[in-house]
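The other protein chains are all here in position, but one chain of the complex has been omitted.
For reference, chains read A and B in written order, and residue numbers begin at 1 within each chain.
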Amino acid sequence: MVRSKASITVVFLAAFGLVGCGLGSDDGEDRPVEVSGEVDGTVTLQTWALKPNFTDYVEEVIAGFEAEHPGVTVQWLDQPGEGYSEKVLSQAASGDLPDVVNLPPDFALPLARQGILLDVESADEALHDEYVAGGISAYEFAGVDGVFGYPWYLNTDVNYWNGELLDEHGLDSDHPPATVEELMDQARIMSEESGGDMYLISRKPELGDLVKAGIPVLSDDGSEFVFNTAEAAALLDEYREAFDEGLMPRDVLTDAYLGNSQLFIEEKVAWSTGGGNFINGVRESNPSLAEKIVPSMAFGTPPLYVQGLSVARDTSNPAAAVALARWITNADNQAEFARIVPGIFPSTTASADDPFFTESDGTGDDDAKVIAFDSLAQAELLQPVEVDEAMSTIVNQQISLAISGDVTSQEALDTAVSRLNAMLDTP
Amino acid sequence: MVLLANRDRRRAPHGGGTRTGTASRSIRQQRWFAPLLLVAPAVVWLVVFNIWPSINTVVLAFTNAKPLGGGSFVGTANFERMLDDDQLVYALINSIVYMLVCLPLLTVLPLLLALLVEKRLPGITFFRTAFYTPVIASAVVVALIWNWLLDDRGAINAIAQSLGFLSGPLPFLTDRWLLLFSAISLTIWKGLGYYMIIYLSALGNVSRELHEAAAVDGAGVVRRFLSVTVPGVRNTMLLIMVLIMVSALRVFSELFILTNGTGGPGGRVMSVVMLIQMYSRGFTGNLGYASALSILLFVITVGPMVVLARMNRRS
Partner (left out) sequence: MPATTRAYAFNSVSPREKVLRYALLLVVLAITVGPFLWQLSTSLKGAGEDIYTSTPSFLPAEPTLDNYVRVSETVPIWTFAGNSLFVAAFVVIGNAVGATLAGFALARLRFRGGKFIFALIIATLILPGEVTIIAQYITIREMGLADTLVGVALPGTIGMLNILLMWAAFRAIPQELDDAAKVDGANVWQRLIHVGLPNVRGMLSVITIFAFIGAWDDFLWPLIVLTDPSNYTLTVGLQYLNGAFSANPRVIAAGTMIAFIPIVIVFAVLQRFFFRGVEEGAIKG
């Protein structure tokens, strides 16, 4: 949070003429933002990588909003997929954040702590009735009160199997592994049947896998990491033994280029995880593979991935900004978006009974959609938002070291925890 | 300055008398502000886009700055933290090994390549252009191709095993040292074309008469290379050595590409710049520590450059 202590950065940025346009303007921290006014004027909207595939959809939604509120003009800006965090960061640092901006929760957290985002909970009484709890809680952060974004579309992970490879190597594509134990057993069979040439597993566990196994990652007050437990070490040991037995390609240690999904696409391994729309992506690069893919539910607790729309706190047009964010994330518009992109799902409570999400036409794509939708009911945010990119890198490095057998699992976890604690930004 | 300069006088004629005469006259001819006018634009850019951000880096190194806010003065805490950072030890060793291997290879190989494409043969434009393409190839494709080559089930391992050189695959992409050397070969592959064209521009200055005279004297190809070509491009070679050192100590993309950003098991295949990137990127980046690491890298780079300058002065 921006506190009024004279910090060197602020002094420094002041030299660039920055103070007064976003950063360091903490004087208005507790001033309520008036959002109930007339919805008119101009409002800017920033999305992430939706052009050109979804240009028509977004323009239609905007046109609907402008028709609903004559007198309002929406300026839509879409940012490329790559480099988005740097772009948003430079916008935030220079006070140029658009009025409504698509931010995943881990981007929203540091911005919310800086007081740059609007608390939509205090601005919107109906929030909790209209959006699913999991979506809302993704935008609630330890140390700051409020909800800092309207949840937008949701996604989760589904298991994808190369049916042909399973059947070729003594397994049954109708009954892919349903638990981690079955995964290990079947990986062993596949390895034996193929003479060690084909692998089922090509990923190493991540922080999220510890959460799935019920191991707490962060202490309840968010002040320290606590995942260096004996259970966690036992879990790593399981993978470590599997690695030692040769059940995974050695490249898992470095996630060799793009990790398991790339190996899966190259048909060098038979299992990958991906979002509800994974098969469609595979079809773009390797059409012959797409038809062989069999989806099944993720092991344990499925992960929840959330996208949301946040509102800049110092927007000049709060009423229109909040109205626009609500409009884009309302049940109708989200349901339509999910029809255009099968495999993503609305975060609105009203969509729960939509038969589109619960009935499959029998294709792999559609099965995956239904499986993903069913998974969402139990899905949770697996990785705490406090874990940033550098922290996940460090955790992955240590897990990889443990899997490789160079240090014990417990040592690796201890190292990871102590490094992460040193990096943790206590709010 | 002394680093690269002093050998140039080698070309000057030995008749000292006339030379001093013209030199002193030229000082009168040269208006005092003329050089300043010529360097003025460069100095503006130097100050605004290089020195100013550098001062920024130095100041940040003594703070706990984040990209958004934070930034209280923390004294030398960031530098003390380096002492406990065992990842930094690995990174330093890697960077130095990287430099020691790259320096001789990248100094010599591009020069040989330049000699190969120097001669005007039919189709030589095509070869020159093709040799330069690795410099501009996209990282994604480079990653794909090199993984395809170096993977456990990749082309190199497959060929080596089918020829009976190896009984099992070599872990090019997971073993710490093999990974480092795979990255070095990637650097050299990219550097060939880059330094080749710098050498090419310098080869034009190597006097053909000297070459011919040496040939008449019966000097073989190797002798001519060592006694005519190398001295002729000596200045450029020294500059190239500096560039290789700086870029080898700052290696980032090759290691990043081959480890998919993970830095290998335990982060033992990271370079210093990979550490800087890891800490500085993103919303929660620790700019203070990253800046302190930048300063460390600066200090480390100065060392070998001084050595190079000394060697140059002595010879």
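The definition used in the following text is that a contact is a pair of C-beta atoms (placed from the backbone, for glycine too) under 8 Å apart; a residue touches a chain by one contact, two chains touch by 3 or more.
None of the values given here were measured: they were computed from a predicted structure.
K.L.:
Looking beyond the chains shown, say which of B:Val89, B:Ile159 or B:Val302 touches the absent one.
P.N.:
Among B:Val89, B:Ile159 or B:Val302, only B:Val302 touches the chain that is not shown.
K.L.:
For chain B, which residues touch the unseen chain?
P.N.:
1, 3-5, 8-9, 11-13, 18-19, 22-23, 25-27, 29-32, 34-36, 38-39, 41-43, 45-46, 48-54, 56-57, 60, 67, 113, 116-119, 121, 125, 127-138, 141-142, 144-145, 148, 153, 189, 192-193, 197-198, 200-205, 207-208, 211-212, 215-216, 235-236, 239, 242-243, 246, 250, 273, 276-277, 280, 287, 290-291, 294-295, 297-298, 301-302, 305
K.L.:
Which parts of chain A face the unshown chain closely enough to count as touching?
P.N.:
13, 16-18, 48-54, 77-78, 80-83, 86-87, 89-90, 93-94, 96, 262, 265-268, 277, 280-281, 284-289, 341, 343-344
Operating definition for what follows: only the chains that are shown with their structure count from here on.
K.L.:
For the complex, which residues does chain A have touching chain B?
P.N.:
2, 5, 7-10, 12, 23-24, 85-86, 88-89, 92-93, 106-107, 109-111, 114, 116, 197, 249-251, 253-259, 268, 388-390, 393-394, 396-398, 400-401, 403-404, 406-407, 412, 422-423, 425
K.L.:
Of all residues in chain B, which touch chain A in the complex?
P.N.:
Spelled out, the residues of chain B in touch with chain A are 56, 59-60, 62-63, 65-73, 81, 143-144, 147, 151-153, 169, 171, 173-174, 179, 258-268, 278-279, 281-286.
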